[in-house]
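See below for the structure under consideration.
Omission of a single protein chain aside, the complex is shown with its protein chains in their original locations.
A and B label the chains in the order they appear, each numbered from 1.
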Amino acid sequence: MNLPRILELLQEVLPVARLEVQTMPIDEHSITLPPDNLHAAVRALLERSHVYHLSTITGQDVDGQIELLYHFWEGGGLTLRTSLPREQTSVETITDLIPGASFYEREIAEMLQVTFVGHPNLQRLLLPDDWTGGPPLRYEFTLPDDREEGE
Amino acid sequence: MSQPWLRRVVRWARRRSPWVLHYNSGGCNGCDIEILDLLTPRYDVERLGILKEASPRHADILLCTGPVTRQSRDRLRRIYEQMPAPKWVIAIGSCACSGGVFAGGYNVEGGVDQLLPVDVYVPGCPCRPEAMIDGILTLLEQVQ
Partner (left out) sequence: MSNRMTIPIGPQHPLLKEPLSFMITVEGERVVDSTLRLGYVHRGIERLCQTKTYVQNLHLFERVCGICSHVHTTTYCQGVEALLGLEVPPRGLHLRTLLCELERVHSHLLWLGVLGENIGFQTIFMYAWRDREIALDIMEELSGGRVTHSCNVIGGVRIDVGDAQFSSIVSQLNDLEQRVEKLLDVIQHERTLRVRTQGIGYLSPEKIRNYCVVGPVARASGVDVDLRRDCKYAAYGWLHVNVALAHEGDVWARTMVRAREAIESLRLCRQLLVGLPEGPTQVRAPRRVPPGEVVSRAEAPRGELLYYIRSDGSDKPARVKIRTPTLTSLITVHDQLEGVETADVSVVLSGIDLCIACADR
């Protein structure tokens, strides 16, 4: 994977002054973006580079924000990272560019209560139909055993 | 079925040829592939008269694996109700006995006995086919 070329490409397309790049194991590079630029970045990757394979989208509740990581792979790993504030977790869907992201976005929507604007079918994927417990991966969610012990 | 000799014949047939139904209520699939292994040439339970059935309405014994997930709960109950009496339940694997490694999860009831009356518990993670055969035969001896 040609990382300098990809950085150059993203710099052209996005209105940010400097891209924050980190290196992670194993053979992974992560680029932090604001949530509004995510769709344009993914479009640029698909249309103007060899990167097309989205491995998955990870969602996590960290440092008071909901962070989304889009893991791509093309000979090496490339992660696009973006953070959403807890009060307003909504981001544009990328299913119009990558239909395969549909299940990943549905899972994050139910596990972390994130709205993907424009997703064709944001129904429950894994949680049961009668689930009333709130998003399980958010920080405030407690497991049944923890609730008993913590009292 | 008032004649005692007819009752004896039915009891003999039931003991010699139990038909089983397998349902996975949310397990990892380890115990399930070992249940399917029972049909294959190495263990071959058909020589004991045990046949794996497709529909609950034809089955005598329910082999249940998996810690019961919330989504599976109603379906499991419905399958049990569709089975004609007399019927028995064998909980196969540590997950079906008590929840196994998944006990405490938010979507897991924790064992088949939270929902259905279990007759035989066969522990193991995953349960070996020999242990399953032992479990079924233990049940059949009790049935007598």
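Some points to look at:
Here is the rule we go by: a contact is a pair of C-beta atoms (placed from the backbone, for glycine too) under 8 Å apart; a residue touches a chain by one contact, two chains touch by 3 or more.
These figures come from a predicted structure and were not determined experimentally.
For the chain that is not shown, the touched chains among those present are A, B, taking the whole complex.
The omitted chain makes contact with subunit B at the following residues, 23-34, 36-37, 40-42, 54, 56, 66-67, 69, 71-72, 75, 79, 100-102, 104-108, 125-126, 128.
Listed here are the subunit A residues that touch the chain not shown: 24-28, 30, 52-56, 58-60, 62, 69, 71, 73, 75, 77, 79, 98-104, 111, 124-128, 136-137, 141, 143, 145-146.
Methods note: only the chains that are shown with their structure count from here on.
A separation of 42 Å divides the Cα centre of subunit A from that of subunit B. Considering their complex, residues 69-71, 104-107 of subunit B touch subunit A. The part of subunit A that touches subunit B in the complex is made up of residues 127-131, 133, 136, 141, 143-145.
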